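As you look at this complex, bear in mind that one protein chain is not there, while each of the others sits in place.
A, B, C, D and E are the chain letters, set down in written order, and residue numbers restart from 1 in every chain.
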Amino acid sequence: MSGKLTHFDADGQAHMVDVSDKDVTDRTAIATGQVIMTPETLALVTEGTAKKGDVLGVARLAGIMGAKKTSDLIPLCHPLPVTKVSLDLEPDADLPGVRITATVKTSGQTGVEMEALTAVSTAALTVYDMLKAAEKGMQIEGIKLLAKTGGKSGSYEAKP
Amino acid sequence: MSGKLTHFDADGQAHMVDVSDKDVTDRTAIATGQVIMTPETLALVTEGTAKKGDVLGVARLAGIMGAKKTSDLIPLCHPLPVTKVSLDLEPDADLPGVRITATVKTSGQTGVEMEALTAVSTAALTVYDMLKAAEKGMQIEGIKLLAKTGGKSGSYEAKP
Amino acid sequence: MSGKLTHFDADGQAHMVDVSDKDVTDRTAIATGQVIMTPETLALVTEGTAKKGDVLGVARLAGIMGAKKTSDLIPLCHPLPVTKVSLDLEPDADLPGVRITATVKTSGQTGVEMEALTAVSTAALTVYDMLKAAEKGMQIEGIKLLAKTGGKSGSYEAKP
Amino acid sequence: MSGKLTHFDADGQAHMVDVSDKDVTDRTAIATGQVIMTPETLALVTEGTAKKGDVLGVARLAGIMGAKKTSDLIPLCHPLPVTKVSLDLEPDADLPGVRITATVKTSGQTGVEMEALTAVSTAALTVYDMLKAAEKGMQIEGIKLLAKTGGKSGSYEAKP
Amino acid sequence: MSGKLTHFDADGQAHMVDVSDKDVTDRTAIATGQVIMTPETLALVTEGTAKKGDVLGVARLAGIMGAKKTSDLIPLCHPLPVTKVSLDLEPDADLPGVRITATVKTSGQTGVEMEALTAVSTAALTVYDMLKAAEKGMQIEGIKLLAKTGGKSGSYEAKP
Partner (left out) sequence: MSGKLTHFDADGQAHMVDVSDKDVTDRTAIATGQVIMTPETLALVTEGTAKKGDVLGVARLAGIMGAKKTSDLIPLCHPLPVTKVSLDLEPDADLPGVRITATVKTSGQTGVEMEALTAVSTAALTVYDMLKAAEKGMQIEGIKLLAKTGGKSGSYEAKP
């Protein structure tokens, strides 16, 4: 672990780090998170997806669009043109709740960890919004980076 | 708990609910969440805030600005002019990590739960972004609604 | 028909018209439009909606979100908080193609005609985007205002 | 015609297609569309352009700015930095109305068809907005892709 | 003059001030500023406006649209629906340069000073952008509030 917080300069002032000398490489990031709810609320999701009221479809789209807004939301994030965004939303009776995974790719000078995490967060918030008429006590849990590849710092994989 | 998902019409199609007949009332929502990290990373936050590199100040501002983008991020959310947004970010050695609380107010026809939750999420993502050079394994946990007031459905308070 | 173009001042300079003395009234607008395609492309839509690849669901959501961006897209449009947006997308073998109808409501000082037309346009562009791998020759036709209510100029209904 | 809708994965879930292996090539797209109006309304445009109230100048600018918002409006569209946007708006007494043509260029991994179509749509909506005080019955017609070059799928030209 | 910086709470943390108890009143703000350039560059503006290349028309539109983005640009600014925006851009041989004045109105709980100042700034930046191929040494000067009305703090008029 490095103690260097790159988003601050030598005087401790926030800045957007200079990445102009970094190589343009292919970069991927995968993030995950869950929305925890009661079994009754989860039943609304699983029935709805099959028949009417596609909660997961709406949340998936929100996550994809959220990934594109990352540099607008996170103050010191570099803007970069993502080349792939996909989200997987799985109802999981064991949580009970919805498990969200996002994969983002780019060819660029900085990584896409924040884009993947923002995609998961936005999808999770949208799941909450779609279901809050049924349950206000839902919780968003375990948003974290699962893996990344590319860039000078190389690959990262979360410990299981 | 109601089984009615208001964001879908009778045919199960997503729509932005008609709130034009709802009363304009004062509405408040409070949401919370945590970013969990190692004690070493947390030390960077607490030292930085005092001396140089104000992680929490940047995240607080991101959360406030994020609240204003809620209806842009959440597909079926009504746009509404928030009249107050404040965020509290507390380093907590017991987590260890940063505890985030957001309070949002409006006078309008819909509640501001999503604005408060979006403020917390955006601040949490920003904390992650500022610190990820030191630790990639941080996790965002426990994003939930603490309380709301106003509107037809009345007040809500999360169980402790 | 009035010859007065209100978006220009006495010198012919564009401005955002002063509506501060207008009454806050309930206002509704309904707009429509079509995306014309071959029967083969339309078959992809109708089969996809039932089984996999929900073109119309994605376009509906894009239309709802597009309505919220109207004042950002149309230079002299007043920003206003819409209180309802719904879109209806119907496959129509007689076109052949997809028929789009959008209904938008607000309580405000200006009408929501532009919001309804923008919702239809955005949904139509999204239908094109989702299907362009199959057919590049699709056309967007007949975008127009069907009806409006509210405001000083009163109700309007398109001639059949 | 291909039956493959690339915006859906094998399970029929919407995603933003992975274009990271596509070549960066020069890409151009030209789109067109019309706003149909009465001869009286068209006269307001043609007189205004010459003397005061530059409807077409405002709509041209809105179209250019609209092209830059394409990936924000169309859910599964890749963000890409356009390198040229130009719009041509011609009053046409034969329609009667305004004929709009947009040309967009980029060097990138995906085409700019949607940017050109969005530019035309936004300009057409703005023409409507500027003139709606005079005529609410205007219609937007014939929005389509005229030609594209670049990319693996090669050139396309609309049939006359 | 008050020493109270309302954008900070008692602990010195930035927040968006609670205005929910403020009255909804009509509010107006007028701001001004100049872009200073050589007489040769100014000649390009004045000739262009008359004949071709409408620098001031483009800048006026940018200023109007900029006013609508104020709460997106200024972190602690409340979002509010402006009810009027107009800009006046006058070539002035005595500067030499372009004199910009913006007037903004709303009915709301906070003032529109920032909207008027943002409109002037955005228009000034656009003038610079349009003319920078001819002169890079232009300067933006004297951006200030001329007058405001409405709200608890009452009217303000700049000293001449």
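Everything below uses one rule, namely that a contact is a pair of C-beta atoms (placed from the backbone, for glycine too) under 8 Å apart; a residue touches a chain by one contact, two chains touch by 3 or more.
Just so we're clear, the structure is a prediction, and the values are computed from it rather than from any experiment.
**Q** Taking the complete complex into account, tell me which visible chains touch the one left out.
**A** Spelled out, the missing chain touches these shown chains: A, B, D, E.
**Q** Could you tell which one of E:Thr28, E:Thr101 or E:Thr118 touches the chain left off the display?
**A** Selected residue, touching the omitted chain: E:Thr118.
**Q** Since one chain has been left out of the picture, which residues of chain A touch it in the full complex?
**A** Contacting residues on chain A, toward the hidden partner: 9, 13-20, 71-72, 75-76, 78-81, 108-109.
**Q** Considering the whole complex rather than only what is displayed, give the residues of chain D touching the chain that is not shown.
**A** 26, 57, 60-61, 64-65, 67-69, 81-88, 105-107
**Q** Touching residues of chain E against the unshown chain: what are they?
**A** Touching the chain left out of view, chain E contributes residues 1-8, 11-14, 33, 38, 40-41, 44, 48, 51-55, 58, 61-62, 65-66, 69, 72-77, 113-114, 117-118, 121-122, 124-126, 128-145, 148, 156, 158-159.
The rule is short, and it goes like this: only the chains that are shown with their structure count from here on.
**Q** I want to confirm something about chain D and chain E. Since they are copies of the same sequence, is their interface symmetric in residue numbering (over half shared, so same) or not (under half, so different)?
**A** same
**Q** Could you give the separation in Å between the centres of chain A and chain B, each centre being the mean of its C-alpha atoms?
**A** Using C-alpha averages as centres, the distance is 16 Å.
**Q** Name the residues of chain A that each touch 2 or more other chains.
**A** Counting only residues that touch two or more other chains, chain A contributes 54, 57-58, 61, 65, 69.
**Q** Looking at which chains touch which, would you call it a line, ring, star, complete or other?
**A** Drawn as a graph, the chains match no named shape, so other.
**Q** Under the stated touch criterion, can you name all the chain pairs that qualify?
**A** Touching chain pairs, listed by label, come out as A-B, A-C, A-D, B-C, B-E, C-D, C-E, D-E.
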